[in-house]
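Quick one: the structure is below, questions incoming.
Of the protein chains in this complex, all but one are displayed in their positions.
Letters A, B, C, D, E, F and G name the chains as they come in the text, with residue numbers starting at 1 for each one.
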């Protein structure tokens, strides 16, 4: 089993989730990526979360939009960390996805990221930070990545 | 099995849900009332929804607050009608509960009522309307109840 | 009289409502589709709701946007189940339609679906679920439809 | 028939509507005050609006909360000016009432005031301004009222 | 002086306001149309409102977006009815314009219409309704206009 | 003329504005405090802003709630800096006041602070920062005040 | 250095943060608890985050309200996981705190929990889940805690 399992509620979420996949590739950390829905395939979802937990997954990333139950339902079936990506929706612009992901009841935590692609990229980085707590290689990759972001900004010159 | 199953995500929701229970008593339609959580008891919830469906339940009523996955997860496990009551929350006043309940993805319908006690009362009435589609006794009780509401209003006199 | 009456407040809502019509066609359940407005044709609306109720309609579906009084006003004239589809609006993106549809006072229930096309599709499925309570053919069609949705998801493979 | 008809959707709205009644008393303009609901007494409401219009009412004031269809439904039955007072609600604090009142479709205008008591007071003043367009006595009363408000403010001294 | 004065806060609001102008043309009621800003030309605005009031204007229509002070400031300078059109804005979609227009303090009423073009059309119709209170010609034009709207809807046939 | 003029739209705003007055007293910078309304005393407001500007005021602080036109209208009459305090309102909790204060059109800036008492305190501090740009005594008082705030926090010990 | 560092922006946040501290006590995992502000003690905050990171902290928990920069600024100074608790605020009920915490730009992840005490409790549980990825004792404590929550719910009986 790979260390990170990425689950999206619908194939159309891949456009957003790709930003997470790309970060993991950049860090050379393998992830398993699935489409599974809390609403349309609840049993497969529960089974997958439980079997992945047993087989050694370390972190779940869940992307869903609207009444986004996915991250919360994954968290219901594991005590591994679950990171939620609220997908931007056409009518309410992701405010529905955000509140459905972040406003979890006491006892079942979900770590919500920002709405959309920034959230997807950060979900991957946050999963790496979790792995980095006990994996020095990842932790030092994260430091490099952070330094490189800062360096890019420092090089920008604006002509006023 | 009773025809209506009422499920609430937390015991504290009973204060709101009581308005639904009271209506069903008034109509003398029996209901089974349970505390089961999409997040804290996901397996018991799935098992209960499936067994109730098999044993002859006709309608589910689900009350939950915050990231309110309950109604949607029930709907994931049955093709019986599921009615959602968004519980009023202390910070976001039920807007989180409402969006988590109503913004369901295509394919898995949930019927959302209003936030709070008005929604709870209406959830019961709507469940009765569903039963009334094929049960003339309930359908005629509903007509009487509606007439009686109108009569109460017609008797009010305001002194300007 | 057909079992399902679909009413939209404006002809421009048809773009959204078509998703409901398509589901009913797929299930081969006939529906009557009308443009009638709570604001522009209040008498015709009241008359139609009352006559349809008498002639044997079983469920109403109402689609309206903005100050969306349609579903509530239909519910005022019948004790049959009324399902509301909040139409996405250009300025407030359907938040106005949603609140006008879902925040019904105690006594007159309306079952709100999600904003827009997902809501329209689900309105049809929910109407079928209501009919399915006493119609085994529809109820078994719903099970098949649900299984087919799940099967589609299970076949998706994502290359990470 | 009195010139101003005030209709509230529920007796509990009187607490807010009283601010409107008080202004009309202050101006010695008589008003008819009724509890009638777009949802619970739709026929009585329609009949009352039509008969009041015929009997010489000049302006309607409508107060309702939540999915506040009242003002819009009154406007559906008359071409007299209809002024809406969105009642403050417990969960959404009147945002639902406001959007249900103000976001009317093209063709059926409703004049929305502010949420709550300020809105109720202003509904009465706005009704008087409408009458004042063709009634010099009311128009000069309004000028005095406005001057008196300004005078009160000018007398306030704040010790910094 | 024409009976209706339409003031917009910025020339770019004309795109929305045109819907009001078109209705008034259809009714052959003349209006004076100006660009005047509560923020950029406060003195000219005050002077225009006061002189128009003296010269016989009957109703003001004000269109503004964002921190839309225009309608309220006009109302500060007259006791004639002031109708506000909240302009749809690019970031907050007119929610800012709506709240700035409708949430007036007790004592200075503004009649808010819906956000955008529907609001503009209704502002004109509402101004006509105000004039119609004492002008039978306009009042009977309004009845015809309403009937014609209803007739258009009644002719629509939807093929389900 | 004192350097800072504080204007509130209603006497009831003093409860919030007191936090600004207290800061200015602490800094021994005198302020003139007035109740003047953009809606109820527009002429007195315009006259006061213009005369204060001529007499040597340096900064305006404006506190208002709801459709809070006050700060914007002051800014319309001066090119001195205008700082807005959005008052917390009972229904919309100050979101209306905030949007009415901050969403100013290009050309007429208003500096919005936070809703309520924190905003009032910061309005005074920001006015002092503006004066501090050319007044070394105030600027050094501000540094001391900032250091003292930090010192208070550093002394706090939490027993976990 | 303890494994978990809890930082709150203001002493008044302790009322909320206590729920996190209590969970950690229950799990017998020690935490360091500090009041440090991104706005009032930025240097001390940066220094503390960097020194804690070096001394072996594994996870940061940050609680702040309003323009809640705290969690994001901590994340700016470390590549350890940072969990944010949005504090409920008096005017905007924590919506400001939530958006300031969760809407982080790509590159600097913060894991947002729910607004208020449920969020605080979950912040502690999520920190434990992170530690549990490489600490079997904590991971098995989490399983027990989850089971015990479920057991409590299963024992509840509601009399309908």
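Note that a residue touches a chain if its C-beta (ideal position, glycine included) is under 8 Å from a C-beta of that chain, and two chains touch if they have at least 3 such contacts.
For clarity, every value in this text was computed on a predicted model and none was experimentally measured.
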Neighbouring displayed chains - absent chain, whole complex: A, E, F, G
Touch criterion as defined above, residue of F:24, F:38, F:62 or F:83 at the omitted chain: F:83
Per the touch definition above, residue among G:73, G:111, G:128 or G:153 touching the missing chain: G:73
Omitted-chain contact residue, chosen from G:79, G:101 or G:141: G:101
Where the unshown chain meets chain G, residue by residue: 9-10, 37-40, 42-43, 46, 65-69, 72-73, 75-77, 89, 92, 95-96, 99-105, 107-108, 110
Chain F residues that touch the omitted chain in the full complex: 19, 58-59, 79-81, 83, 98, 102-115, 117-118, 121-123, 125-126, 129-134, 139, 142-143, 146, 149
On chain A, residues whose C-beta touches the chain left out of the figure: 88, 93-95, 114-116, 118, 146, 149-150, 153-154, 156, 158-160
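Everything that follows uses one rule, which is that only the chains that are shown with their structure count from here on.
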Chain pair repeating A-B, as identified from B-C, E-F or D-E when over half of the contact pairs by residue number coincide: E-F
Whole-Å separation of chain centres (CA-atom averages), chain A against chain G: 18
Rounded Å distance between chain C and chain D, as computed from the means of their C-alpha atoms: 33
Whole-Å separation of chain centres (CA-atom averages), chain F against chain G: 34
Numbers and ranges of chain G residues touching at least 2 other chains: 93, 114-115, 118, 146, 149
Pairs of chains found to touch, sorted by chain label: A-B, A-C, A-G, B-C, B-D, B-G, C-D, C-E, D-E, D-F, E-F, F-G
